[in-house]
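What you see is the complex with one protein chain gone and the rest in place.
For chain A:
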């Protein structure tokens, strides 16, 4: 135990530049360094899009999803990083009588590769995958903590960073394949058809984003716009509940920032959904504690 504490102390003392990074940026952990992050997130909505109809629901009031996640970004090499995230999620409402759900959601992993670097320009390829960590109930929307599907994603990320000022522009696009799921019911209605089975198709999804910001040695600040859309799926029926087959869409704008002068740092994100379909108009924020471990 004493030895471990000593190692931690040595690691803290040996701090140099810190590089906490995400699957949506062009930042890499150097070889043999790990960034661990503990994050808390909270997302609220009190209106949502039932199909395209924007509405409130007096029997939900404000819907809240909270999450506590542990993330690690590992520098396999200076140009290849592995990012793993494990979230614990819980939901609640301020009105009505639907029981909140809680549990470990989906473990996700991204492998991020800096494929091309030319002066300030860079091209990155990412492959991601996720799978549920528990048998949480996906069909109890909007209280469910997730969709219950396994997924595989491919992402291309382009970045330009002005070397002198740290000003950068990032854009990326993703396609996510999602598996079918098994629900507790032995039939369900989707797109006007009663499926006499417990197998449900969760639609594949695409997303795209543009980010503008400044990245310096100790801090990062950016504004972003993200667009998420399923490539198929049905709509929430009039005055009915959402379901995993829904074609969910959202446009989100927000800000992300990070301050990490040494090994210990912080990050934060706020997001606001400006437009959507079959989803809540959420306002979300996240704060995280970062800690960098150098194995060199």
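Convention: a residue touches a chain if its C-beta (ideal position, glycine included) is under 8 Å from a C-beta of that chain, and two chains touch if they have at least 3 such contacts; residues count from 1.
The rule we apply is simple: contacts and distances are computed from a predicted model.
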Per UniProt record, name of the chain withheld from view ["Phosphatase PAP2 family protein", "Pyruvate ferredoxin oxidoreductase beta subunit", "Transport permease protein" or "Acyl carrier protein"]: "Phosphatase PAP2 family protein"
Absent-chain contact - pick from A:80, A:212, A:225 or A:287: A:80
Absent-chain contact - pick from A:86, A:123 or A:241: A:241
Positions on chain A where the hidden chain makes contact: 31, 55, 58-59, 76-77, 80, 82, 95-100, 109, 111, 113, 127-129, 131, 135, 137, 139-140, 150-152, 177-180, 183-189, 192-197, 199-201, 203-204, 237-241, 243
